[in-house]
Structure formats: C-alpha cells, structure tokens
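Heads up, one of the protein chains got dropped from this complex, but the rest are sitting where they should.
Coming up: chain A.
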Amino acid sequence: MTAFATTGSNGTDVRLTGISKAYGDVTAVHPLDLSVPAGSFFALLGASGCGKTTTLRMIAGLEEPTTGTVELGGRDVTALPPYKRPVNTVFQSYALFPHLDIYENVAFGLRRRGVKSVRKQVDEMLDLVQLGDYARRKPQQLSGGQQQRVAVARALINHPDVLLLDEPLGALDLKLRRQMQLELKRIQTEVGITFVHVTHDQEEAMTMADTVAVMNAGRVEQMGAPAELYETPRTTFVANFLGTSNLITADVVGTASDDVLLRVSDTKLTLPGTRCTADARVGGKLLVGIRPEKITLTHADDAGTIPDGRNRLTGRIAQSSFIGVSTQYLVDSPAAPGLSVYEQNIERDARLVPGADVVLHWNPDHGFGLDAAQSIDAGTDVVELGTDAREAGT
C-alpha cells in the first residue's frame, strides 16, 4: 500500500475521560473513560440505544459532550469542530453525496484541504477497494456493498489518525457482511490506522476487533480481548450478550485451597478462585456460569465413566436439535431448568434423546463466577433484539 507507506502512520490513541452525553433529562451516555490504543481495531459493542453511536459521534465532533474530554494522540480536541479533527467516519447509511460521482466523493476530503492533484491518490484508493472501473458512476448506480466500499475509501484517503465506523455493515446481507468484515480487517492491518467500530453484532465485534468494549445502557460493562470477554465475562450482561451462558445460582459453602466450594440443591460444585470475579463469602450466593459448548453430556447409565474432579449435574433432556456441526440440547436439571448444551457431532450417543436421564459435567476451570446480586437475564432479550435487527437488515 504505497499510499500509506509514505505517511508512516501508525495510528493515534484515543482517550475519552469522564465523557457523557445528556439530551435534556435523558442520559444517553453515562460518564465513561475509554482508552483506545494506537493502531488497534477497537469495537464498541451493544444493543441499539446503548449509547455506542453517541460515543462515536462525540469522538468525531458531531455531538458535543455534556461533560468530559476527547483526546487524540494526547491532544485535547473536545472544543474542535468536526472539520478540524483528524478523524473520518464511515456512516451507517454511507451518506455518499448523491450529486457527485464516485471519483468526486472520494476526492472530497482532499479537495477541502486544498490538495491540488488528487488524481493519483484517488485512483490508488479506488483500486484498494476494487472500484477503479466505477469512478464516473453516481452512488445510486452502485450496489450496497460497493457503496460501502466507497464510503470506506472516501474516509481512508484522508489518512485520518482514527477511522470511525458506525455500523458500516448493518445494511448488507449476511454473506456480503462476512466478506466485508474480512476486507475491513485486511485494510486495517494494511494501513495501521486506529479503527473504532460500532456494532450490535457480537460475532462481528469478536471477528474483527483486537479489543471489544461491551456497552449497556450508556455504560461500559467490560472491555478486553474477544477471547477474554468470552471466557471470563464479569457481568451477567456480558455473559448473555456475548454468546450464550448457563447461569446457575449457587450457595457458597466454603473454600478449599484456591477453590470456592458451592452447593446447588444437593449437588456440590467447585470453582477456581481465580475464575471468580465476585466476592465469594461463605454463606453468600454466587452465579456460576458455564458456556454450553464446555459441557459434556453422558447418559446416566454411564455416569461411572466420568473422570473425577469434574463438576456434575444431573438432568433430563427436554429438547434436542440437530444443526449439522453440533447438536443443541436443552436439559432440565434440579439445579436449574433449561440448561443449554452444545455437543460436537463426532460420536453421537443414540440414547441422548428427549426424555433421557443424563449427567452434565465440565472442567471446573471452564466455569466463571459472577455476583449473584445482578439480574440473571440481563442481556438475553437484547440478544434477540440484535438478531432481529440483523435479520431485518438482510
């Protein structure tokens, strides 16, 4: 990428300090601190109305924060209007200028900054997004995916310190979205610019981003690498919003070396203390979380073959659905109803059908402990919402 090799740009870090936004009585974003490392692909993930787009628009300068500051590369830009900030945005609806052709759309930013000869840069940029042949078309003559690429090109050509993406893939169908995810990731790796990506699609966030911040109701619930968020969620919202979690309310009955000992109905469970982010006091309660794919199902007749040291729950299969790579079971257990279990279809046990008595067991290291004071369902209905929105978009 010659266009960027010359700039030697390695991105700029973004630092939000105590930033908040209120519209009258409604608080869209609660005071939050956010630090995006230079050159990283950062995702703001949340359901619609959680404040993620508002946060992005405050970085762009399109929204004035009620409190707090925005810093780009150590420089306070809070008071700067959008046209003086070294950031560019890819809008959700692309917002391509309908009266200009693709070439002029892409050249717009360069011309505004008084760059005299834009031809070489525009041609290179159109080649990067593989739209060289479409330079003289009008935006409305292009397909959704092509318009999306123009929007990216129009922003990237300015070598912004930070590229802001506001649900840029929301209007594309599933296949094209997967393709564009890889494309955007490739471009980001190539140009090394800091990307801040807003999305409600948790898969999209996990596929593309180095760091994900999960937002809920105007607050950042948790921030970290995708795998870290998935394996060790710290709130029920994150546990339910990112993938699926089984959450079981358990009593803390004691501690042994580094493990927390728990009891659910008549069953004992253990959880390594390091996997427990909540305060585990004897006599208190704890939510034990376990991802459906970490659980193994064994028919009750074979319970003796289960190795020692694993957490076990008994239950009865209520539903099973075969989805190709795996089979998804819904198991009712005295400890908790409706536990989800995903089994890889490697060696299927023909006895595992609805009505069968089974033992669910997992490695205690795969569980995670959460504060029992929060709503166990937080984030579950939002997942549905997100899925609906995605389906509506296709």
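Assume a residue touches a chain if its C-beta (ideal position, glycine included) is under 8 Å from a C-beta of that chain, and two chains touch if they have at least 3 such contacts; residues count from 1.
FYI, contacts and distances are computed from a predicted model.
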**Asked** According to its UniProt record, what is the protein name of the omitted chain, chosen from "Cytochrome c-type biogenesis protein CcmF", "ABC transporter permease", "ATP-binding cassette domain-containing protein" or "Na+/H+ antiporter subunit C"?
**Response** "ABC transporter permease"
**Complete:** Out of A:Gly24, A:Gly74, A:Pro98 or A:Gly324, only one touches the absent chain, namely A:Pro98
**Message:** Using the document's definition of touch, tell me which of A:Gly11, A:Gly39, A:Gly68 or A:Gly109 contacts the absent chain.
**Reply:** A:Gly109
**Item:** Residue among A:Ser40, A:Asn88 or A:Asn216 touching the omitted chain
**Value:** A:Asn88
**Request:** Among A:Val29, A:Leu44 or A:Ala60, choose the residue that contacts the chain missing from this document, as touch is defined above.
**Result:** A:Ala60
**Asked** Taking the full complex into account, what residues of chain A touch the chain not shown?
**Response** 60-62, 81-84, 87-89, 91, 93, 95-99, 101, 108-109, 112-113, 136, 154-155, 158
